[in-house]
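I'd like to ask some things about the structure below.
Missing here: one protein chain of the complex. Every other protein chain is in place.
On to subunit A.
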Amino acid sequence: MARVVVDVMLKPEILDPQGQAVVGALPQLGIENVRSVRIGKHIEIEFDGEADLDRAREIADKLLANPVIEDFTLRVEELEEADR
């Protein structure tokens, strides 16, 4: 088994009201030095056998992210022997 991790984030120019809501809540925790919070999605794709980056990129581009408003990054995650 192999795991590919996809991180999907709103493009920098797209407003993230969810992140803004978190920033707005931080003073209640006594935290005053946070300028910005942006919220995205972290997706773990597990393949039978070897990590198939091309396939993972296709999944991310067609389904997981909307390229109009979101960017994504891909990386292969090394698994511990016990997880394989």
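As a working rule, a contact is a pair of C-beta atoms (placed from the backbone, for glycine too) under 8 Å apart; a residue touches a chain by one contact, two chains touch by 3 or more; residues count from 1.
Throughout what follows, contacts and distances are computed from a predicted model.
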item: From "Phosphoribosylformylglycinamidine synthase subunit PurQ", "Fe-S cluster assembly ATPase SufC", "(2Fe-2S) ferredoxin" or "ABC transporter ATP-binding protein", the hidden chain's UniProt protein name; value: "Phosphoribosylformylglycinamidine synthase subunit PurQ"
item: Option touching the unshown chain, where A:13, A:32 or A:54 are the choices; value: A:13
item: Residue ranges of subunit A at the interface with the undisplayed chain; value: 10, 13-15, 17-18, 21, 63-64, 66, 68-69
